[in-house]
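Note that one protein chain is taken out, while the other chains of the complex remain in position.
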Amino acid sequence: MNKKNDAQRARACRDHMYSADLASQSLGIEVTVDEPGRASATMTITESMLNGQRLCHGGFIFALADSAFAFACNGYDDVTVAGGATIDFLRPGRLGDELTATAVERQRGRRNGVYDVAVQNQDGKDVALFRGKSVATGQRMLGNDA
Amino acid sequence: MNKKNDAQRARACRDHMYSADLASQSLGIEVTVDEPGRASATMTITESMLNGQRLCHGGFIFALADSAFAFACNGYDDVTVAGGATIDFLRPGRLGDELTATAVERQRGRRNGVYDVAVQNQDGKDVALFRGKSVATGQRMLGNDA
Amino acid sequence: MNKKNDAQRARACRDHMYSADLASQSLGIEVTVDEPGRASATMTITESMLNGQRLCHGGFIFALADSAFAFACNGYDDVTVAGGATIDFLRPGRLGDELTATAVERQRGRRNGVYDVAVQNQDGKDVALFRGKSVATGQRMLGNDA
Partner (left out) sequence: MNKKNDAQRARACRDHMYSADLASQSLGIEVTVDEPGRASATMTITESMLNGQRLCHGGFIFALADSAFAFACNGYDDVTVAGGATIDFLRPGRLGDELTATAVERQRGRRNGVYDVAVQNQDGKDVALFRGKSVATGQRMLGNDA
């Protein structure tokens, strides 16, 4: 399959997944996919994401990174799930901050993959570093739609 | 300080934090603290937490574990933040599942600590294993309320 | 297979692996296996394991934990490799310390598993916490020897 077709398939996977991804939608996460193995996702920190210290609860920063990761590793029409992840919190997120998570593939084997995600704020400062481990299920995602 | 006072202080920290923790509240997370260094948190998986595969988005499972971790490490009246965490996803969470995260302290130094959190479903099966690294800020939480 | 046979097979795997494990042998690591999914390993810190601060280089503490992990996940006669691991260093190791790593299985699926290893010194104090992720290859270890 050539590069253009790869990109088309990756975007088709993104559309297919996103339309059913109530979690990303409910958090206001927007996802962009232009090629398999990469994705970016954005989210604005709202009042209901703040913890007791008026900082963004780590769960929402993780969720943004996890969405970018999921869309990056699901661009090959092979349903892939998260086996685990690590996250390091470098700077707090504050009310109104617009966060962008950028996921890149570091390794993709037959079954397991490793993806790095950096989460930055609107000033381009690192908020978190995330590393996700993917597990491919071997199932097709697009089916007859492909 | 004796054991009874430790427990009182830990519960006071819990009440103080929870009342301002819009994130945990908005996710329907309930938190129980009976002693410093330990906490448990429960959450029911709702429709808006489901990803494109109709499974609970990892971000919400992480958020539940992260809340249990935050309340466990903040029971000493010393404001403590998350430096980072690792999570392994063992079983999917499904719509309506009631998840319980139990956090225990593995190590607490002057500034850094390590906490293990297990997330289980209503059948007592492990859904995720989380390990959080805490960083104490040296600031008091309760102030004059203590 | 009953419990007694499980234990026999686990010990046979231990013997088979250890005899070829030049790395563990060269580090003076001793390994005990009594049942599948669990193992313990001991090592004494020698002069050649010290870093520039006269503390045990983290690589050797990791190696000890990694050996305990490897023997714990290889007790089922299914060749299993490490996919990754996390380690937290809690206390330094010093010249002459006798370290013991105890590995327990937290999860074992068809292909992936999670193992927790605690490394303690001769005073029973935690030196490091390690969590390993195993990947089963599907190959038998014992072959005709079983």
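To keep things simple, chains are lettered A, B and C as they appear, and every chain counts its residues starting from 1.
Operating definition for what follows: a contact is a pair of C-beta atoms (placed from the backbone, for glycine too) under 8 Å apart; a residue touches a chain by one contact, two chains touch by 3 or more.
Values in this document were obtained by computation on a predicted structure and should not be read as measured data.
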Legend entry - Hidden-chain contact residue, picked from the options A:107, A:122 or A:137: A:107
Legend entry - Selected from A:38, A:57 or A:133 as touching the chain missing from the view: A:133
Legend entry - Missing-chain contacts mapped onto chain A: 86, 88, 90, 106-107, 109, 114, 126, 129, 131, 133
Legend entry - Touch list for chain B against the chain that is not drawn: 83-84, 86, 111-112, 133, 135
Legend entry - Contact set of chain C toward the excluded chain (per top definition): 16-24, 26-27, 47-60, 62-64, 66-67, 70, 79, 81-89, 92
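Assume only the chains that are shown with their structure count from here on.
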Legend entry - Separation of chain A from chain C, taking each centre as the mean of its C-alpha atoms, in whole Å: 34
Inset, instruction - Take the average of all CA coordinates in chain B, do the same for chain C, and state the distance between these two points in whole angstrom. - result: 30
Inset, instruction - Calculate how many whole Å lie between the centre of chain A and the centre of chain B, each centre taken as the average of the chain's C-alpha atoms. - result: 23
Inset, instruction - Give the residues of chain C that touch two or more other chains, as numbers and ranges in rising order. - result: 86, 133
